[in-house]
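The other protein chains are all here in position, but one chain of the complex has been omitted.
Entry: chain A
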């Protein structure tokens, strides 16, 4: 190999409170398909944003074809031959394919000429696409082709693809892979971001694995098993579980059976045949890579999405067709992942946010008339018991730091004495001491007999608090297994898509 196409050396980028990339270095050769692999929050996005000129690194250097590469903007990056296909498309539904392509170009040729070019490129790379169709009528896969063709028309040397298969059907994935292989054979390098291990093993020549902003390894993915890749991705620093209480004999608190739900919005994940049983006093940890149905599962349990009554049973009572308020009344509470805008209203005060879910079980409203003094008292109780650092309950939720707001959100549910509490990413973006406090609160709640579903991408956390562990993968939930004694390899496999242990020997 001659000079690498792109070299990164010592790239570092810090945001307040978190180092997104810490001294990351690797090379991409011409025509190479290079995977960038890592969990959510591992720093993949920040890294490609630096290459694409959206973010400038704090320190470190890049070279492109041996020359220093300091893109000040995506325009500069494009001019230098770097193109990127984003996970979320930026297309205008009402315009045609050709018009959309023209909008993304710096000097678009006339429409007729452009349509011919689009046809040529789409034929050459096996990306069937009619330039005159309206984008609004296209499938997700076809829309992605528009984006790819837009990039290819600029003749890129390096094509960055951010989780390109998350919105595709298996057939569309096949087409995409053929295109990418062809591009690579012609000398275009591809930086392929994903956390889907099998894809990477079949497509990519090399893989760089990031964890917590640091490069963990560069390897040839075809020579590793999915489990080995997963292990590198999530780390081996797992602590043994502290809890080994056997609660399987106690009463069932929550039972979900055969739950199927189509996605609520485009790019969502369908839930497929979810079945789980949760006993009183038990903590069920649900792992899995982001975007595999975590939000959807929480919505189905909280009552934001409804299903057939018997599909969700709370203490034996069918509740699947009940909305959030009715479920709360029965003792099924939830704390969603997104603090601002989902768990809490950013522009409302903490008192108002305490009312938001507290009103049902705490009787803050008689005949609909709000007792503000009681709501304020409850907010103060949460602030006091969960050590929320804030001047007072009159402060808007958005003024709180992530950790403090999270303590407030969790506290709001815990103090309502739920029978079942479902939390999603309870300690995401929360500092270590607050995270420990939140986990302790969950464990205390379980000790009092409540059942807890903890959906999280933090495996350390799940191992620390769970009695049993299951993983979400493309909307399917694996069977729950006792957390004690699970090896990292087994967890990796549960997350990685091999259903059942027979597939362990890849």
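Worth pointing out:
Definition applied: a residue touches a chain if its C-beta (ideal position, glycine included) is under 8 Å from a C-beta of that chain, and two chains touch if they have at least 3 such contacts; residues count from 1.
As a working rule, contacts and distances are computed from a predicted model.
A chain of this complex does not appear here, and its UniProt-recorded name among "Putative membrane protein", "Secreted protein", "Polysulfide reductase" or "Acyl-CoA dehydrogenase family protein" is "Putative membrane protein".
Touching the missing chain, out of A:173, A:348, A:443 or A:488, is residue A:348.
The chain omitted from view is touched by exactly one of A:328, A:376, A:407 or A:439, namely A:328.
Only one of the listed residues, A:399, A:417 or A:484, touches the absent chain: A:399. Within the full complex, the residue among A:95, A:356 or A:417 touching the omitted chain is A:356. Residues of chain A that touch the chain left out of view are 56, 72, 302-304, 323-325, 328, 334, 336, 338, 340-348, 352, 355-357, 359-360, 365, 368-370, 372, 395-396, 398-399.
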